[in-house]
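Of the protein chains in this complex, one is absent; all others appear in place.
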């Protein structure tokens, strides 16, 4: 069987350089191009790339994807900064290139995506739900984007199922003790030297609790998701947002 | 809206007496009969029961269900001891009573069922999977039935997806250190005073781990699953084995 | 060897009735009196009690202890509401009855006391320290008294050792995300159906974290500490505040 011809755009970045190594190590893939800052996109067509892994910057991503889609090169995109307008523009480009697919994923960690998926599924079965996220102390925002997104998914699932508000008899509290409320779901942010990125989703019902915990110990955790995306995007025309759509959870 | 007319068979047992209270407390249900040892099954038809919650003993369950099915009373069954032969016999009875449904569930804890469901779904995405179950020290068997079942589900999902064997370079080990192997998945049993019933399923991939943990702190945790079963079985003719089929995990 | 003659004052309360059973079950003790509301304190002297376990109410405790101390009966006290003034008054009474001892303990759970002791000891060795406490949703205050006390002990130990402030680069945060600050130590309060009383103290340093977790699953967890207190108070004249002084941690 011939190998999948994969290129990496943004190959010099922290994640990009990991992606180069991951593609090289994958038995079913061939790394045909690794583009850094200033390299011409022509290298992609010259190399006959089937899939481009795009890991650059919001300023560059639209131009890169426009080139890829016009040339029938599928895209796996980790760059952030997506707005409704940008997504619409990309959809228009894809409509003009039937058969070409692009996957945009805010998080390529399979563990993080499964955590969010399971949390959404479990949400309606329990009276209580809270999120604790734990990160290194150099992080600027609290809660993390993943924790906020998780809490939103949990809150939406509970609302859709018509769940009652969470029980909470707290009448005397120190400011902040009960965390931040994200659509009614309390989120707690811990910052601890020695940690990288960790998240716990806790559910509680009569007599039992369910906890889903994800620990990221190294950013190489994004690689299996990127490779999975590359394998699947070639047979998924159009725009896909979120790695969860490529996980067959049967 | 009229309330669901529910009976409990085995109402004097530990779980049965909890079920009586749970049905009484449910706003959408009416407890119409509570049968103990020696009570006549006629009480079910006399009371106009729509659903019977069967929590007795392997010696009694077949007779009880035979009566229910013949009279079009749906069944929610927590009694154990099911064999292929018994299941076939029940299916035959149900075929003769179209519209009647029976749910048999080895575990009515929603948290335990979700843990197994999520573990099965996650299994193929990680290189490593192990199970740790933790129980009170009066438990006679190790591993627990739930842990064994979980490990079997994980192993089957990995095999179906063609996963490689789990990595393990252990060359020098004390006997038992690496746990019991259930279809290739290591299972570890902890027995600790103060605990009730707890289980962790650990998955590990490059740079990340995913942990699903279920804590049972009281056997009242079975009640939401029993009530859910009663609500759903009335519109699910035939035999259903496993509460997971009544959880819409969308 | 003769058994220790123990009385329980407040024997009809939730904790008191557990204490009665625990004393009865202890092989080295004899329950000589169990006083409820309205019973005369003379019963203590009539029964020849050596130790009285006092589990009543702030309104009653001073009178009960005054009687005990005057009659040379040692006290093990779980009743709360202690002020500096009350402690001074008790010390004066004890000074007049040399050889008599009283133990006042805000928490008789050995696990909770060890958690606080270890947290205090570990505090100075790590850059970061946070507390997460998790309780049932009927709890009125947040954080719990134990969590607040733990955070205060950690903060004091860090200050005494001259530790730098905890690293935290958070610049954008939702209100409450970073918890409540207790003397500079973040404390997070989770309220979840199914839980009883749980606490985690997290420490983080370069490349490692240390977590001390205490789970209370039943209020019978106070009994070993009460029995330990009774055994030790008879040879510890004067006032002792805190069960930790009776734990030989060598």
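Which chain is which? They are A, B and C, in the order written, and residues in each are numbered from 1.
Operating definition for what follows: a contact is a pair of C-beta atoms (placed from the backbone, for glycine too) under 8 Å apart; a residue touches a chain by one contact, two chains touch by 3 or more.
All figures in this text were calculated on a predicted structure; none of them were measured in a lab.
Partners of the chain left out, restricted to shown chains and counted across the full complex, are A, B, C.
From the set A:47, A:60, A:156 or A:217, the residue in touch with the chain omitted from the display is A:217, counting the whole complex.
The residue from C:71, C:86 or C:218 that touches the chain not shown here is C:218. Within the complete assembly, residues 126-128, 130, 132, 134, 137-143, 166-182, 186-195, 202-209 of subunit B touch the chain that is not shown.
Residues of subunit A in contact with the chain left out of this view: 194-196, 215, 217-218, 221. Mapped onto subunit C, contacts with the missing chain fall at residues 109-112, 114-115, 118, 121-122, 125-126, 203, 205-224, 247, 249-250.
The criterion applied here is as follows: only the chains that are shown with their structure count from here on.
In this view the innermost chain, defined by its CA centroid being closest to the centroid of all protein CA atoms, is B.
Put simply, subunit A has to spin 180° for its C-alpha atoms to lie on subunit B, with the angle rounded to a multiple of 5. Each chain gets a centre from the mean of its Cα atoms; for subunit A and subunit B, those two points are 34 Å apart. Counting partner chains per residue, subunit C shows two or more touched chains at residues 194-195.
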